[in-house]
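Only one protein chain is missing from this complex, and each of the others stays in its spot.
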């Protein structure tokens, strides 16, 4: 190879059982602890403090060998970057600013039956930007800014309602503390935009790391606000994870549609790259709320949903 | 790359002419001698006799650049493994136990116009488990068991009729001898399961290797049993292959639907990784049997099918 291409990956396969509204399904699943991936990336030093980079990353469905259901071969990331002393200009498909807090300040990293992400909603707005954005122009702050980090991302919808995105995130990390806020605005098929904002705070005391995550979504009169308290406790080669989340819906007759989720997990690290894990999560819906810890089975309005999964994750 | 990723592949392209029921088609084809592939795999030593591994393998359609018709990006294999002194636990999509004998004890390795697999049938049961299984939990015996090898595989159907599989294989290899038996049970859309069982025996005398393959399928009253005699003869850098197979159908008015196949092939090894090959196969259908040595053209009940292909295989 002409350039020094870095290739890496991760496969995560689990046995998962979910029960929602009295219907149960047990299956082999994937991505219970971390999302499966296979990537190729490269960086070139252009001199004068400039660097160029390219990044292509797939999302294999490890249990069936399928391409990711999005149908995008490079589902996770496809970007070209230009790095300068003043930051990184990044072009292409990528995670967006408002997603990061939902993963960083969640003990379950927004993955699996215990993910805080289970209660995140676009409020029926059709916004397709809860995780990733296509055609994005991103600017990322350079490293080593005295603890500050941040990013801005703008993406045209290119004719697809729900894809037009503008968002930003700024954070500060110092010693055991980490805090960040993010805001985004997504165009929809109506004249009303979908807005998402969130904030996270964590403190790592060594014997335990505690996290607070706040998230708010708005689509016209429809609103949802949620808070989550999370904790991770290292025990020898293992890590205990726990979280409790409450989501409060309001507006347009949805005030009763609240939901709660409590999750408990354990990771046993066989090495830095390989782990066994187990997670249990219980989600209760009020009113007509229809959140779920996973599929199948499908969501049922007002019913509880609970799930358990045990799996193995191998990164390379 | 963080881990030591092994990348490998194989492309096999041929010119193939098939005539079935008087209709002929000549085309550029692929996978006449071995199946094309591109794979990525990794293993990690976890200490204490434990190892972890991941395996992702695609099936390029070499003559057109297409993805495999299954639509699965990682059509050939997508698994995570944990190896212990007591064997390997493997999770994901993979070949299943009942397929192995059909390849190992066939001079044509279940590939191309001469494949024993041309006469293998699911008897219209809808079972999709003649080769591979999704969502499979497999246990493989460790190496060096005094000649014994074996595997067990269980897979939930996950709501898809014809995907629910349970099967096992056990074999013994010693000096020139190799023998194995396998059995599997696949759920179908009806209350009747599809059952497949097969056995193989081979003896490698040096100047020639002879093989016997027995295969039996049952779906309620419908049955098919077949036997195949095969031989491979090394001649300098080349290898002559020949096989004769007879398949006997019975039950539910299918008793007359028997079929025979005779195949002759030659492989000329340009190196350990590159070969030229040619294969001729003749298949005769009785009654309403509609087997074929390849497509196009489509199968014709009761008609003969014959094919010839010459190709090049390059492994890397």
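By written order: A and B. Residues from 1 in each chain.
Quick note on the criterion: a residue touches a chain if its C-beta (ideal position, glycine included) is under 8 Å from a C-beta of that chain, and two chains touch if they have at least 3 such contacts.
All values reported here derive from a predicted model rather than from experimental measurement.
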Next on the checklist: One chain isn't shown here. Among B:8, B:148 or B:177, which residue touches it?
Outcome noted: B:8
Checklist entry - Of B:38, B:89, B:137 or B:229, which residue touches the hidden chain? => result B:38
Item to check | Touch residues of subunit B, complete complex, unshown partner | outcome: 6-13, 15, 25-28, 38, 58, 60-67, 73, 270-271, 273-274, 296, 312-316
Checklist entry - Residues on subunit A that touch the omitted chain in the whole complex? => result 1-3, 5, 7, 40, 42, 44, 46-47, 50, 52-54, 56, 71-80, 82, 91-93, 134-137, 155-156, 158-159
